[in-house]
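Every protein chain but one is kept in place in this view of the complex.
Take a look at chain A:
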Amino acid sequence: MAEHNPFPGENNTGHFWDDNIRELNNPPPQWWMIALWASLAWFILYGILYPMFPVLPWQSQEGGGFTKGILGWSSIKEYEQGVEQVEEVRAQYEDQIAGMSAEEILDDPGLTQYTLASAKVLFGDYCSACHGSGGQGNPGYPVLADDNWLYGGSLAKIQESITNGRKGAMTAHKDVLTEAQADTLANWVVEMAETQGEGGSDAGWKLYNEKGCNACHGAEANGVLAELPDGSIVTVGAANLRDSIWRFRPGGYESAKHTILYGVNQPGVEQTRDAVMPAFGDAAGSLDGKLEPDQIKKLAVYVHSLGGGQ
């Protein structure tokens, strides 16, 4: 501290060190201070309006938490409002769909567009694990994008399959057929597949009819048991042997022979083929009624549009 100020007129505080080092009084600019106070005011106002300050356990009835703010805003409320808005947009379509059949939806391009977009999510949640994201199928699980249907590809049949599920059955023939017979039949199945049903050997056809394969696969070996006057067909879910689509991949001689020997869904038979589609509707034995009828309707439209609906 010096009594005499050797640097007059430069606005110093009167604090000196080593003769010439001194503390100047340079306050921050006014705009800077205004901004500081404005920020502080903003902070307090914000804390009053919005949830902000933590509350210690002994300071509140609920035992902690945070101040709620007088506007009552919360992120979950904002989220719920957002969902409400989306639901509002959806409602106009959903209301229409609720009163319509799947066929009627498919006749309306606008509704079809909505249904496809909305059912895509359902398909992803409930179907794609087995049938693939685009209905391309997986080993053991049928392709939904082709025109080959074990139980029929009409909208009604697809709805039925989703609602009630499907469980095919094929007897295991390992104790019924000799090795040579199984061989002949497996080769015949391959011949049929490669020639669209035209080139099956006579020996094969003979065995096919003798061993009762035609009971399920039909007289024509196309999986059809009977055709009703209205054009619909009766099946038990047996494969069409006249096309080149294989129910159990990879297909070919080995696949065919395996299916013939061990059958499908045979209890007590090791190596039997598993082929179960769970029921998604509200029927007994379903997966707790996972899907509403309207959701199943939308899914039917979606699956029908994947590429092979009839």
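One rule holds in what follows: contacts are C-beta pairs under 8 Å (C-beta built on N, C-alpha and C of every residue); 3 or more make two chains touch, one makes a residue touch a chain; residues count from 1.
Criterion: contacts and distances are computed from a predicted model.
Trainee: For the chain not present in this complex, what protein name does its UniProt entry give, out of "Extracellular solute-binding protein", "ABC transporter permease protein", "Chemotaxis protein CheA" or "Cytochrome c oxidase accessory protein CcoG"?
Mentor: According to UniProt, the chain not displayed is called "Cytochrome c oxidase accessory protein CcoG".
Trainee: Write down which of A:136, A:187 or A:232 is the residue touching the left-out chain.
Mentor: Final answer for the missing-chain contact: A:136.
Trainee: With the missing chain put back, one of A:130, A:145, A:169 or A:207 would touch it. Which one?
Mentor: A:145
Trainee: Determine and list the chain A residues touching the chain excluded from the picture.
Mentor: 109, 113, 116, 132-137, 143, 145-148, 196, 240, 243-245, 305-308
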